[in-house]
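A protein chain is absent from this complex, but the other protein chains hold their places.
Per-chain residue numbering starts at 1, and chain names A, B and C are given in the order in which the chains are listed.
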Amino acid sequence: MADPMRIRATLTGDTVEVKVLMSHPMETGLRKDADGKLVPAHYIDTVKASYNGKDVMTAEWGPAVSKNPFLAFRFKGGSKGEKVTVTWHDTAGDTRTDEAAIQ
Amino acid sequence: MRRRIQQMRKRLLLGGVIATALGASMLGAQSTSTEDALADYRAMFGDDNPAALWIARGEDLWKEARGSRKVSLADTCDLGLGDGVIKGAYAHLPRYFADTAKVQDLESRLLTCMVKGQGMDEAPIVKNRFGDGDRKSDLEALSAYIIDASRGVAMDLPMTHAQERLAYESGKAIFFYRTGTHDFSCATCHSQSGKRIRLQELPNLSVAGADARDTYTVWPAYRVSQGEVRTMEWRIGDCFRQQRVPELVFGSQAAIDLTMFLAKNAEGGKMAAPGLKR
Amino acid sequence: MSMSRRAFLQTGAGATALLVVAAAGFTPRLGLAATEPAAAPDPRKPFQGHTLDEVVKAMGGSNAQQSSEIALQAPEIAENGAVVPLVIESKLPGTRMIAIVSEKNPHALSAVFNIPEGAEAYVMTRVKIAETSKVTAIVQTDKGFFYTDQLVKVTLGGCGG
Partner (left out) sequence: MRIWITTLLLSAMLPLVAVAADKARKDDRNAQAFAVMQASFVAKGQAGMDRLVQDKTQAACSLYAPGMPPDALAATLLEDNRNRVKYPADGNYLGDWKRGQAVAEEGRGKQSSDDPAEPSGGNCYACHQLDPQQIAYGTIGPSLYRYGKLRGNSEPVLKLAWGMLNDMKGYILCSAMPRFGGKDILTEQQLKDVMALLFDPDSPVNQ
């Protein structure tokens, strides 16, 4: 199973900034490993973030997002202590959901 | 220049776009020096170092009961300050361990703890010492976690055992040993300050000083070019590869002795690892 | 660094003076070389485009307009093409989508971010670029598609081995 994301959500004024680090190889399908073998494509293709049951960000990615992806986004109307949920899905069908309380 | 970006980040963080401040980057100005541009690039990572993912995984591995003995490293592994003590442990490594009668660096000591303490198989751990994407290295994750627990602690090696002093002398001899098709030694690139290879600054690691401290204390580091956290043994082994010599054996005496030489030269430097490197 | 000097130096000559050559063997290791055997294509249409126009078209638009209301912060020089940090913020009213395009990648589109109601038109992320090239931020509003771009030079780092 994929490793947990690292999510930090910070409230400044009326804006919540969410920063997410995801553990993922983001293989393009074009890279060769140490033995010279082509590593098959394997990357996160969708990301979804929600707050109070409402989407605050959805994303579609290709293989050109960097390995161990980093993403930051902002939304208005969040309050401290409430949770932001982030889910990703990848081309191998794996998925992972984590959450973090707004600080 | 770096300050400009930090200010920009701060403004962006507050939600207000200052059109003039962003104007510069929108124009893609070509005017800064290469060094300034690289400093800007590095500043853009802020404190969002993906090494955090390794630290988190390392913590789980440290606390989990594993191996045929079903014990955790947190309960059984002595890194020099007592069983399970990790705070500051890395700042006093490499050091002599009586139970193995050897000077050990962090990684070889972790291997001892996993094999002798937990009863795990040595071969797969060593084979998987450097991770690659989905194939993750336990040693790299554990190292990241343990070293993070020494953040802010000054490098201070015991150097009381004769074998520790011998390791330092041997490491120094290896550092200056020129050989191979290209006549390289570590000293070829790392015995003066202020030079660079391509665009990479080359620290002087041949003597104790600021260069040695600033370099040693940010390893292990998340290597942007590899998308992996790499440890000191990896760093040294990859230097040897580029030195055109054969492959450095993991946990070998040369690896530990050279680490000892570098660690001693970094004495007094405050640990700031895992860092972020090209 | 004064803004006016930066702006003044933003000339064609300045843009070409610091050409950075990627050494042979660099891009294949990065896994982005277009000459390598192709991976199974991403079924999503916009991710198959090779140019800005093709991507915009696949998204159902046409003729993206350059706009100074989009702020793209990208490094002038990336020490490594595997990780290029970007900050994109749109001041265009009704921004509902932000996308990142690098035309010299095997496939131009890197990422699409949908901005729901209540979210800010702001995103920070890190992408791969195969070689020195322009990075383009596309923004979609109810009025159509807009973009801004910046040249990012990819350099070689250490021993080159």
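Everything that follows uses one rule, which is that a residue touches a chain if its C-beta (ideal position, glycine included) is under 8 Å from a C-beta of that chain, and two chains touch if they have at least 3 such contacts.
Keep in mind that what you see is a predicted model, and the values were worked out from it rather than measured.
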Chains on display which the left-out chain touches in the complete complex: B, C
Given B:49, B:118, B:170 or B:217, the one touching the chain that is not displayed: B:170
Candidate in contact with the missing chain, chosen from B:81, B:208, B:254 or B:272: B:254
Touching the absent chain when the full complex is considered, from B:69, B:87 or B:196: B:196
Residue touching the undisplayed chain, where the options are B:68, B:160 or B:181: B:181
Residue ranges of subunit C at the interface with the undisplayed chain: 17-21, 23-25, 77, 153, 155-157, 159-161
Contact footprint on subunit B, counting only the chain that is left out: 34, 169-170, 172-174, 176-185, 187-189, 191, 194-200, 202, 206, 240-242, 244-249, 252-255, 257
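The rule we apply is simple: only the chains that are shown with their structure count from here on.
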Approximate Å spacing (C-alpha centroids) for the pair subunit A, subunit B: 27
Inter-centroid spacing, subunit C versus subunit B (mean Cα positions, whole Å): 32
Residues within subunit A bordering two or more other chains: 15, 19, 27, 39, 66-67, 70, 72, 74
Residues of subunit C touching at least two other chains: 82-83, 85, 120, 122
Footprint of subunit B on subunit C - complex, ascending: 1, 3, 5-7, 9-11, 14-15, 17-18, 68, 70-80, 82-83, 85, 87, 89, 91, 120, 122, 148-151, 155-161
Contact footprint of subunit A on subunit C as seen in their complex: 28-33, 36-40, 42, 44, 47, 82-85, 102, 105-107, 109-116, 118-120, 122-129
Residue numbers on subunit B that touch subunit C, as the complex places them: 1, 4, 8-9, 12, 15, 17, 19-20, 22-32, 34, 37-38, 40-42, 44-45, 189, 197-200, 224-227, 241-242, 278
